[in-house]
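Provided herewith is a single structure, encoded as structure tokens, for subsequent inquiry.
All protein chains of the complex are present and in place, except for one that has been dropped.
Chain naming follows the written order as A and B, and within any one chain the residues start at number 1.
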Amino acid sequence: MSNFRIVNKFCKFNTRGEIDFIDLSDKIQKEVTDSEIRNGIVHVFSPHSTGIIVLTENDDSLLEDIKVFLEELAPKDRQYQHPSNAHSHLRSMIFPPAKTLPLVNGMIEFGTWQSLLFVETDVYPRERTVIIQVMGE
Amino acid sequence: MSNFRIVNKFCKFNTRGEIDFIDLSDKIQKEVTDSEIRNGIVHVFSPHSTGIIVLTENDDSLLEDIKVFLEELAPKDRQYQHPSNAHSHLRSMIFPPAKTLPLVNGMIEFGTWQSLLFVETDVYPRERTVIIQVMGE
Partner (left out) sequence: MSNFRIVNKFCKFNTRGEIDFIDLSDKIQKEVTDSEIRNGIVHVFSPHSTGIIVLTENDDSLLEDIKVFLEELAPKDRQYQHPSNAHSHLRSMIFPPAKTLPLVNGMIEFGTWQSLLFVETDVYPRERTVIIQVMGE
């Protein structure tokens, strides 16, 4: 008989302003372990239009490269129609604030060089929410 | 006992040509409400290789910025190997036509400034399909 179910958790944290990296990998694994769900998926979603979620190696030199990459893709000092933070919205559109992770035998199947990072792309510090949904059996 | 289940819905609509924005947020919430599933995820997927789905603020000035952004990322008048609409395919690859949304207590957890938009990136009007899958309990 199926015991497929879902556990929804909300995680709140503060960012320190534009391009701040918050590693959520350990927090997500903890919610998975607490849920006692062993096989399924974990959907991580942030209800913000000026934040992003990426899967990447959490290495200081690479994070510097990512800052430059974001600036080149959607430069901050260009003229836009939307006032004040259009570049933040465009960055959030190209790197959407959501990821779905595989859960196998109680562990998220992160690769050796994969971490899940929230990146603040808005122009000032914000309080942010991430919804962590553990689904499976 | 688990009552986890899935409801699949197909939504068809017409676009008016290249870079047409269709806001599907209300339609998706209606399918969720009709399904009577209260907690889970909603997977929205469009089986097209020249359309995109984005989560963004639905604001006219920002939509103008998005048009410019798409044109800069994959310019229409460049020389490509693939005939006629390579730029449409590249835009669809960078903004894939799919999103997974969290469903909590009967409501999709859109942020205040988040809407789900289908964007036509092909070079002429098309009939488009979006598959809306509500999964949960």
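One rule holds in what follows: a residue touches a chain if its C-beta (ideal position, glycine included) is under 8 Å from a C-beta of that chain, and two chains touch if they have at least 3 such contacts.
Everything quoted here is computed from the prediction, not taken from an experiment.
A.B. asks: Looking beyond the chains shown, say which of B:Cys11, B:Val54, B:Ala74 or B:Leu103 touches the absent one.
C.D. replies: B:Ala74
A.B. asks: Using the document's definition of touch, tell me which of B:Ile19, B:Val32 or B:Leu90 contacts the absent chain.
C.D. replies: Spelled out, the listed residue whose C-beta touches the missing chain is B:Leu90.
A.B. asks: Contacts of subunit B with the missing chain: which residues?
C.D. replies: On the subunit B side, contact with the omitted chain comes from 1-6, 8, 43, 45-50, 73-74, 80-83, 86, 89-90, 92-94, 96-98, 100, 131, 133, 135.
A.B. asks: Suppose we count only contacts with the excluded chain; which residues of subunit A make the list?
C.D. replies: The missing chain touches subunit A at positions 1-2, 4, 39-41, 54-57, 59, 61-62, 64-66, 69, 73, 94-95, 99-102, 104, 109-114, 135-137.
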